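Here the structure is laid out as structure tokens; the discussion comes afterwards.
All protein chains of the complex are present and in place, except for one that has been dropped.
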Amino acid sequence: MTELQTLPHQSSPISSRKADHIDLCATGDVGFRAKTTLFEGVELVHDALPELVVDDIDMSVELLGKKLRVPLVIAAMTGGTERARGINRELARIAEERGYGFGLGSQRAILKGEPRETYMVRDVAPTTLVLGNIGGVQAKSLETAKVLELVEAVGADALCVHLNPAQETVQPGGDRDFVGVVGALERLVAELPVPVVAKETGCGIGPRTAKKLAKAGVRHVDVSGAGGTSWVAVETARAAGQERSLGVTLREWGVPTAASVLITREARPRFKSIIATGGVASGIDVAKALALGAHAAGIARPVLQALHSGGRDGALAFLDQVESELRAVMLLVGARDVRALRRVPTLL
Amino acid sequence: MTELQTLPHQSSPISSRKADHIDLCATGDVGFRAKTTLFEGVELVHDALPELVVDDIDMSVELLGKKLRVPLVIAAMTGGTERARGINRELARIAEERGYGFGLGSQRAILKGEPRETYMVRDVAPTTLVLGNIGGVQAKSLETAKVLELVEAVGADALCVHLNPAQETVQPGGDRDFVGVVGALERLVAELPVPVVAKETGCGIGPRTAKKLAKAGVRHVDVSGAGGTSWVAVETARAAGQERSLGVTLREWGVPTAASVLITREARPRFKSIIATGGVASGIDVAKALALGAHAAGIARPVLQALHSGGRDGALAFLDQVESELRAVMLLVGARDVRALRRVPTLL
Amino acid sequence: MTELQTLPHQSSPISSRKADHIDLCATGDVGFRAKTTLFEGVELVHDALPELVVDDIDMSVELLGKKLRVPLVIAAMTGGTERARGINRELARIAEERGYGFGLGSQRAILKGEPRETYMVRDVAPTTLVLGNIGGVQAKSLETAKVLELVEAVGADALCVHLNPAQETVQPGGDRDFVGVVGALERLVAELPVPVVAKETGCGIGPRTAKKLAKAGVRHVDVSGAGGTSWVAVETARAAGQERSLGVTLREWGVPTAASVLITREARPRFKSIIATGGVASGIDVAKALALGAHAAGIARPVLQALHSGGRDGALAFLDQVESELRAVMLLVGARDVRALRRVPTLL
Partner (left out) sequence: MTELQTLPHQSSPISSRKADHIDLCATGDVGFRAKTTLFEGVELVHDALPELVVDDIDMSVELLGKKLRVPLVIAAMTGGTERARGINRELARIAEERGYGFGLGSQRAILKGEPRETYMVRDVAPTTLVLGNIGGVQAKSLETAKVLELVEAVGADALCVHLNPAQETVQPGGDRDFVGVVGALERLVAELPVPVVAKETGCGIGPRTAKKLAKAGVRHVDVSGAGGTSWVAVETARAAGQERSLGVTLREWGVPTAASVLITREARPRFKSIIATGGVASGIDVAKALALGAHAAGIARPVLQALHSGGRDGALAFLDQVESELRAVMLLVGARDVRALRRVPTLL
């Protein structure tokens, strides 16, 4: 029996928002409806003469200084509650076994006094690429030393600073002062000893944002684009009155993930890492993201759903499927490794 | 209890056409069906780093010499009957409270001897931008002094001259002599002490019309394009025989509102004001209209519907929603004020 | 009571194919299904300032040497049977009253010994533009003198030579030798004293055909394009076995009417007359055809259907509707006459 299954469902008031998020994302109708990632409009071209042995295909990449066996990150989801602890540890253990990257959820809860143990995964994931996480709106009022403490508390290899203005706008009591986030990014990039990843949460990174990030010295992005989980939809389900109505209107807001990869690929100076998260649902999507210019893909909600409905085995089965799809597609486009995959022609 | 609710439904023969219009627009199926505003094809690009405080967002604009708190005009609807009086006063009061512009319905009724009191809103809207209204086909046979009298009778800040050949064509007994309308506009622009707005009523302003207007010296337009209320549909519901059949065929006639904004934006000399009316249904549409080049947006039927079904509170709730959507979108594209919004890139 | 209604339904063996055609076209499912005229993709642009009086709008054109009050031809349909006689006379009388052109059906029946009286319309249509009609595959084996006899027998102002290879291919016992049709056209153009119109019957005229026609000296075409009546469908309903199966496959074969107008407009030397027949269903279609470059539009089956279901009054009501739509559209694009309409910009 896994840790996950044995954990009681905690619902103290302070953690109820987090619990809502987990529940809504595990079973709710919180995806984009009309808007897609645009991956379905990208076509990889079959090569009938791959000249490869399937077992020789090398899916590994280097990301943020660590080697991944597969160009996949389990994207930031949770922390701060006992249930979150179970999820984090289960998924981090899988990441360690499989050689994926692993993103912790927002560490803001630690600042608010929640037990930091719920983010502790280093014992089960000693060699994994672990990404810390803090909101841009929080980061701007935290001294770098304080942020570093958060990073060190969990032994993170890098820090994701998440940008989520659409979510905050709809969220009851959300933060609505976004002044100084660029400055905070610039400062953290300059002062932190670990790499900083600017990460959206489902609305993507457009050309203006990419430019501001590049100018602020940010070298790593997680585009977290539109087409998968809509955080506006998640917060709308929790909102009432005018915030709820506003959420209904803004549900489809954002830059599709595939578009955001193309946009960030054009930024100068070039980003060192582009992680394509947001609606990635199969190994074909991963392959398309990489062929479009990403260095790795991230998946959040589909992993949570697989874990929720099938436990550890369910999550493993889902991730096995993604891997086998990616491997098959690499074979069928004649790409022995990710370097080659990233040079494969795409039809838009 | 508001004035609106206390007013009896008047139905003397002379005012029955006006009453029909109100009823049909409040509850009937009189919108375009296949044709849209094309706003759905315009995409505003998310900026994950807005660097703004939501409360600092300034939606104000100057329009026709007055400052609006929000770039919104409650577009021309009614007058001439007691019921119209109630509607005008209720909406004008809201415009005053909220800082919107307010358009009176066609003042032709005054010329026909109907009580001008039904257009009187200055006591409840002393500082509001109030727009008078007369048809182009009427204007051509009125001396400027007479037109000025109409303007002064209601204390209007500007005069909308509405152009509605499609409606007239389908309307039983409609005017079908459009010769001299351009000359009348030219004369009124030259001789009236207030600005003249050339305003369609749901079929939009195309390139040829824009050129004629610019040449006639008209500096302000309300495009009132296709995609919202179809005045052909309204008159069709009231027509019989061949006029009705003709109305059925012409229901979708007109230039979509978004296209009309793009078209009028290209006119030279540039129009000083472009008001985007016609199918504007949300604050996102308002934002798109402004990003495409409009200076303000107008809404007619949706306001009437909200007022009809929910009274003053219903109208306020609808307008609050539009405002909060506009504010959210300005935040999410990183536009602190309307000037910035009008420079935001759009994807068509 | 009209002639039409008093005529008995004749069904002698020799005329049964003609009778089938009339029945199938009057009530059967013989239109194109997926393919359209493409008129729906043509947009005429509204002009809010037409500067016209509706009653001053002049719809007249000169076509093939005669003046039409409206740029409309009732296209070739029938002849050879008593029932055909009734239809021809009824429609020719309407054409005379309304100032339309009128096309007789194929006069081949006369050559086969059927009574030529069934084509006689000059007594009821003394001033009308009457078009004779013969198949290209027949024409090639007829001496010019014989063809002239056919023209003179009915007092035609011009002769349509119809081209219908798709129909012949599916028609049980159809002609399948198309060699010499171009030569026959060239000879008839040179030797006949009346103009020759090369006319398709529902599959349109493409670029190669237009070139051959222009080279053969043909100066007048009726494009009779795809999107309205499918003659393949008509013959398929009458066919069996492999011809039927072939008909099912070829049902949608042909160049859409709007495309065919654009194609024939580009031919050099320019055609003097381009008649746009094939799926024209409203005055808006007529207007679009003219704005695209046609000189007149033709309607066949819809007129037959209106006559069939509503008698003379039904046909008149349908044609009134077409006229009033055309007049309204000319007004709304600001075109005082057909010359102006043919210069109106179109959006494709």
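Chains: A, B and C, in written order; residue numbering restarts at 1 for each.
Criterion: a residue touches a chain if its C-beta (ideal position, glycine included) is under 8 Å from a C-beta of that chain, and two chains touch if they have at least 3 such contacts.
As the structure is a computational prediction, the values presented were derived from the model and not from experiment.
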Which displayed chains the hidden chain touches across the whole complex: A, C
Listed residues C:100, C:119 or C:253, member touching the removed chain: C:253
Among C:37, C:107, C:209 or C:257, residue touching the chain not depicted: C:209
Interface with the undisplayed chain - residues on chain C: 136, 163-166, 169-170, 176-182, 198, 200, 203-209, 212-213, 226, 242, 245-246, 249-250, 253-255
Where the unshown chain meets chain A, residue by residue: 45-55, 282-284, 320-321, 324-325, 328, 331-332, 334, 345
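Basically, only the chains that are shown with their structure count from here on.
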Closest chain to global C-alpha mean, per-chain Cα centroids: B
CA centroid of chain A to CA centroid of chain C, Å: 64
Numbers and ranges of chain A residues touching at least 2 other chains: none
